[in-house]
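Handing you this structure, nothing more for now.
Apart from one protein chain that is not included, each protein chain of the complex appears where it belongs.
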Amino acid sequence: MPDIAFLALSGLVIASAVFALEARELIYGAVGLGLSLIGIAGLFILLGAEYLAMFQIAVYVGAVVVLILFTIMLVERERGRIVEEEEPVRLGRAGIYVAGLVALAVAAAVILLAPVSPEAPEFYRAPLQELGRSMASSYSVALVILGLLIGATVVGGLTLVKIEQKEKTSGTAQ
Amino acid sequence: MQGLPAIQDIVNLAAKIITSRTFLEIVVFPGFLNVFVGAALLTWLERKVIARVQLRIGPLYAGMWGILQPIADGIKLLFKEMIFPELADAKLLMVCALGLMMIAAAPVVAIPFGDGLVIANMDVGLIYVFAAISLFPTLILLIGWGSNSKYSFIGGLRSLFQQVAYEIPMWLSVLGIVMLTGTLNLTDIVRAQEKLWFVVPQILGFVVFFAAVLAELERIPFDLPEAESELVMGWMTELTGAAFMVGFLAMYTKLYVMSALITALFLGGWSGPSILPQPVWFLLKTFLVATVIVIIRGAFPRVRVDILLRTGWTRLLILAFANVFVTAMLIWLGFGWFWRV
Partner (left out) sequence: MEPLSSYIILSSALLGVGIYGLVSKRNAIRLLISVELIVNAANINFVAFARYSNPPILTGWNVVFYSIAAAAMEATVGLALILVAFRLNGTIDVRKLNRLRG
């Protein structure tokens, strides 16, 4: 008898994801993405990864979704409302077939080849101190690289602003 | 009709749930009623204290000392007509206003109002509170954009920039406390302050956290999203009637919850001489912090937006890092045992 919480959360995740892609307005799409990510955070809690769930909410829903919303508002505001024309139905149907095939192949491969036992050990909540210790010792290189990546992101964003200004003054823009 | 539970069973189950401790905690204290009454009381407190700072009297006629004024306001707002502009997304506005109220009250679940008097004793309680706080800008941005009005949108954008800029000093200023206690559990953090409140060794962190909380609450001196002389009411301009009541109450719920958080993190939570029970001490300290925040509102001018953002991204960040450094020195010099739980 499947768990009610798991069913509800996975329903929320998949339904919000489909809604995010199919909604008429882009804003609703971004809100749908936010809902889907909150559902995924709930799934993390079910899997005993509470710190990861909070991290996901704080970073993904608190920052990435805000960024996407912000970009949508800026993009739509400059030229009035951008009407998203209907993509050809053929492409939509092809998309469904491709997606279905890939998802089925991946699921079958993973389920049949996974070397772990499919039943869960007893109720488990990963200790937080272990995570911190491993991050500071075994994965410290990854942490440093992450910091460098953040710096690269900031530099990249600023450079893009400069490029835009240069393109505008050199006359290749409209 | 064999498998259907009898009415008797349902009534029994309902009675068991209602009288269970968790339900009482969620609904009465420190849950729903606590937050609701606290936020309403804070609206009254703010008007009274601001009035005294400005040499007036404030609400006077609704009950003794005007204490029933929040109820009068609530009833008036409930009966007002909800007018939304034609091109504004009314559904989005109402849903986001309600969401704002829910997210504003969400951190209460993890804050301990007494030893063991907490709804959910999470091992990641502190991160949960910060995750809830980081959800505010999303909803405010949606309300500001959904109002389809220049004033609201600019107010929403300013609020977004301000809150996102001050989230980072807020996270970093608490790092000193986490280093000293080694836990993210709010109950353990309060217990670790039995010998000495964290406001003393973490004074830098306290100052940074207080400033960041003022910015998250959009209160003076960080009042720009609601600059009354410039933007009408900022992102809340187009909310009317019951939607406005929910948004307005959400602001004061935020104030209540953040004051409770400051009390739990820096002022020792429920510790105090045992002439009064622990929750009473907690509430006393919370209302003291809220009063200080309200007095600051009456006493300071508004900070300009570029100075505001620059302070958040640079100066407060440096202070927070200095706090972490001082804490690291403390631990290295061997004082870390003092606060270990």
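By letter and in written order, the chains are A and B; residue numbering begins at 1 in each of them.
By definition in this document, contacts are C-beta pairs under 8 Å (C-beta built on N, C-alpha and C of every residue); 3 or more make two chains touch, one makes a residue touch a chain.
No experiment lies behind these values; they were computed from the predicted model shown.
Across the whole complex, the hidden chain's contacts among the shown chains comprise A. Panel shows subunit A; residues 2-3, 6, 10, 13-14, 17-18, 20-21, 26, 29-30, 33, 36-37, 40, 43-44, 46-49, 51-52, 55-56, 59-60, 63-64, 67-68, 71-72, 74-75, 78-79, 82, 84, 87, 91-92, 94-96, 98-100, 102-104, 106-107, 110-111, 114, 116-121, 123-124, 126, 130-131, 134-135, 139, 142, 146, 149-150, 153, 156-157, 160-161, 163-164, 167-168, 172-174 of it touch the chain omitted from the view.
By definition in this document, only the chains that are shown with their structure count from here on.
Those residues of subunit B that touch subunit A in the complex are listed here as 92, 122-124, 127-128, 130-131, 134-135, 137-138, 141-142, 145-146, 153, 160, 164, 182, 184. On the side of subunit A, the complex with subunit B involves touching residues 27, 31, 34, 50-51, 54-55, 57-58, 61-63, 65-66, 69-70, 73, 125, 128-129.
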